[in-house]
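Take a look at this one; I'll ask things after.
Removed from the display is one protein chain of the complex; every other protein chain stays in position.
Presenting chain A:
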Amino acid sequence: MNPHPPLLSPGYGSTLLRAPRQEPILLPHPLADLTGPALGEGPVAAADADLTAGPDGEAQGQRIVVHGQVRDADGRPVRDTLLEVWQANAAGRYRHRWDRHDAPLDPHFTGVGRALTDAQGRYRFVTVKPGAYPWGNHANAWRPAHIHFSVFGRAFTQRLVTQMYFPDDPLFAYDPIYNSVPEFARDRLVAGFDLSATVESWALGYRFDIVLAGTGATPMETP
């Protein structure tokens, strides 16, 4: 079963004029590119995984540790792959010129982080829990707290952008983006509270494992 949301999900208004209406054309076997693009690890520093260490001071809000493992659909860890995250601050506001939400900007929080997975496919970010925020999709629309994730994987077929949510959010029932995902797969977007990842007197821990598509069983395209 396909766990991805349909491109046309009318409850999420922006899909109405943006979702292609023609069926995608299946690339003839075996032409799907099985190699993967990468920006390379050069631009990623260890400090990029700590979103709380902002310019000239520490970010405000509830400190959290978000960690997990990236695997492929066959269960294999995906090592050395780039994760990029971005999020609203603890008050529910993005550091973006279009975000006009009447909530304070945190001068010490950019909301942007990067990390590479290790040899076991594991990653770890330190950040603050993002706030919920209103958006104009429908009456009294509020996004559940979430962190955007971008993952490269090791093949063109594995590239994924998704969002991580927090357990027991009362806004799930009202959010058309969360609910665009088929019901059986929605809980895959929700991190688990993880006491073993909490840090005494400092931060709460959450675990968010990510499973990418397979690389495809087709042979490599002959160069």
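Just so it is clear, a residue touches a chain if its C-beta (ideal position, glycine included) is under 8 Å from a C-beta of that chain, and two chains touch if they have at least 3 such contacts; residues count from 1.
One rule holds for everything that comes next: contacts and distances are computed from a predicted model.
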* **Record-based protein name (UniProt) of the chain missing from this complex, from "4Fe-4S ferredoxin", "Twin-arginine translocation pathway signal", "Protocatechuate 3,4-dioxygenase alpha subunit" or "Raffinose/stachyose/melibiose transport system permease protein"** => "Protocatechuate 3,4-dioxygenase alpha subunit"
* Structure fact -> Contacting the left-out chain: of A:46, A:139, A:161 or A:195, that is A:161
* Structure fact -> Missing-chain contacts on chain A, rising order, are 1, 3-7, 9, 12, 14-22, 24-28, 31-33, 35, 37-40, 43, 73-74, 84-86, 94-96, 98-99, 110-112, 148, 150, 156-157, 159-163, 177, 180-182, 185-186, 188-189, 210-214, 216, 221-223
